[in-house]
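As you look at this complex, bear in mind that one protein chain is not there, while each of the others sits in place.
In this document, chain identifiers A and B correspond to the written order of the chains, with residue numbering beginning at 1 in each.
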Amino acid sequence: MGYRISLDNVSYKYPGQNRYSVSEISIKFNPGIVYGLIGSNGAGKTTLLKIIALIYKPNKGKLLYNNSDPWNNVVFYRRSIAYVHEKPIMIRASVYNNLAYPLKIRGISKEEINKRIDRVSRLFGIQDLLGKNAKTLSTGEKQIIGIARALIYDPEVIVLDEPFSNLDYHKRRILLDVIDSQASQGKTIILASHDTLMIEKISSKILVLENGKALCFGPTRQIIEKLYEYSCNS
Amino acid sequence: MNLQLKHIAIIAILLIGIVASATIFFNNNNTINVRATTTTSLYATGLLDYLGTEYHKQHPDTVINFIAVGSGEALKRAERGDACMVLVHAPSLEKEYIDKGIITYHKIFAYNYFIIVGPPDDPANISNATSLEDAMKRIYNAGEEGKALFISRGDNSGTHVKELQLWEQAGLEPQGKKWYLESGQGMGETLVIASEKHAYTLSDIGTYLKYKKDGRIPSLTILYSNDTSLINIYSAYLVSSCPEQEKAKAQGFIDFLVSPEGQQLIASYGLDKYGQPLFYPAQDKLDELQEIWNQIAGNS
Partner (left out) sequence: MNELTTIILRSIAISGTATLLASAWSIPLAYLLSGSYRLRHIAYLLEALVGIPTVLVGLLLYMLLSNAGPLGFLQLLYTPQAIIIGEALLITPLITAVSYQTLKETRTRYTELALSLGATKQQAARLVITQSLPNLLAAIVMGYSRAIGELGVALIVGGNIKGLTRTITTSIALYTAMGEYENAIMLGMVLVLLTIGISLLVRLVRKRWDIE
């Protein structure tokens, strides 16, 4: 089961900057639902995702996972979160070793690692890439490896930053199916994208960010309509 | 990641190799090292290494570590306790340090002559000088007329101290003149500069002969020499602050320098290579040298 994640007046500012990149966000994310996060460049999407994924600690406000503060046991909670960067970072090693890395740091056995890599690479159709050097892959291939690498440890919370941007039609289809099936397993899923079409297709609820603030939040259909009418105010 | 582990292993092995070879090098044997600061000109002729090696053959437990710097610095380092023995040639400076009680056990062990060298066409005409003072005056005047240059060591070395005395005795003050250049370097480098610039300079005979023989200073020739007041006296001292054990070894080396055997080695050094000795042993005219030494030391 995924976590109920709640943000209460959460703000974050980067060290050495005066302006808050994310300010006073209050929102609840529930398990089994796909949330879409939209907004223009610099609206604070990535920052908010990193706060949710426990990479940035909020300067102000409260972040709770199932009513407890995840920062008290942060490694434990992170191990059940998949966070994939907009431009996935590849480790200087083969694709196989990239996929194995999160499992190795959890002390999982070699056989189990092989089994999971086998499963996930069949799921994403990346068997041919396993022996390749991850640094030499195309952007799209890196994106799918990054997602596969984050899903391999079966996380409860899935946070993806622009997951569709570099994928071809075929891989988009695969990813949509994977997200659907993860949602039906009760995972908490949050996606950011400026591809409104994809967000509209996959998510049930949408949060619109502007200048680090929540502009509006609600069911997808409702928010999309508001956006068309330029009447988005929460 | 396996690939990287292999590389890390290779690097680790390389590093271990470096450290291992380092420890082999830095392992000191059971010998006692005697720290001796000395003047560059004396060291650069090779005489000291030659004497040190001969002495080590007879006394395998003693190694003399020569640290070649100018006479001024050699004495300064002794004052800071960083030497046990000094071998220098600047009587007036030496006197100061003797008076301060920093150095003792004075032994004159060798001498040779300073020479004034310059371009063969001798624009200041010092080869016809009637006296040392006259020679200095001729250089000064030629310098003022823009016909000659003089290169000074300018490094508080024995030779530099001597040179300053010569100007003073002639009642001249060349410092700051534009024909008077200070090289701030060793004797050899200064000779090369003088040769390149067709200038005059004061040199010890040893370094000059070595450089001349090797063809480094084609435009220099000896223009004024064989004056008793150009005598260059090399003295050895013990440093008072030196630990007893090291001091005893240092004293052993100094005694060796002034022994008939050591004196013989000094007299014959360089004879085969340069056709004339670079240094004269002090034993034949020790009293005379001591008197000259007193004179020079007292004059400052």
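Simple rule for what comes next: a residue touches a chain if its C-beta (ideal position, glycine included) is under 8 Å from a C-beta of that chain, and two chains touch if they have at least 3 such contacts.
Keep in mind that what you see is a predicted model, and the values were worked out from it rather than measured.
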Legend entry - Listed residues A:K28, A:K62 or A:R79, member touching the removed chain: A:R79
Legend entry - Listed residues B:R35, B:R138 or B:K249, member touching the removed chain: B:R35
Legend entry - From B:Y211, B:Y224 or B:W293, residue that would touch the chain that is not displayed: B:Y211
Legend entry - For subunit B, residues in touch with the removed chain: 1, 3-4, 7-8, 10-11, 15, 18-19, 21-22, 25-26, 33, 35, 40, 44-46, 49, 52, 63, 65-68, 77, 79-82, 186-189, 192, 210-211, 214, 216, 241
Inset, instruction - Would you write out the residues of subunit A that touch the absent chain, in ascending order? - result: 15-16, 50, 53-55, 75, 78-79, 81-85, 89, 91-92, 101-102, 105-106, 133, 135-136, 149-150, 153
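Here is the rule we go by: only the chains that are shown with their structure count from here on.
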Legend entry - Length of the line joining the C-alpha centres of subunit A and subunit B, rounded to whole Å: 76
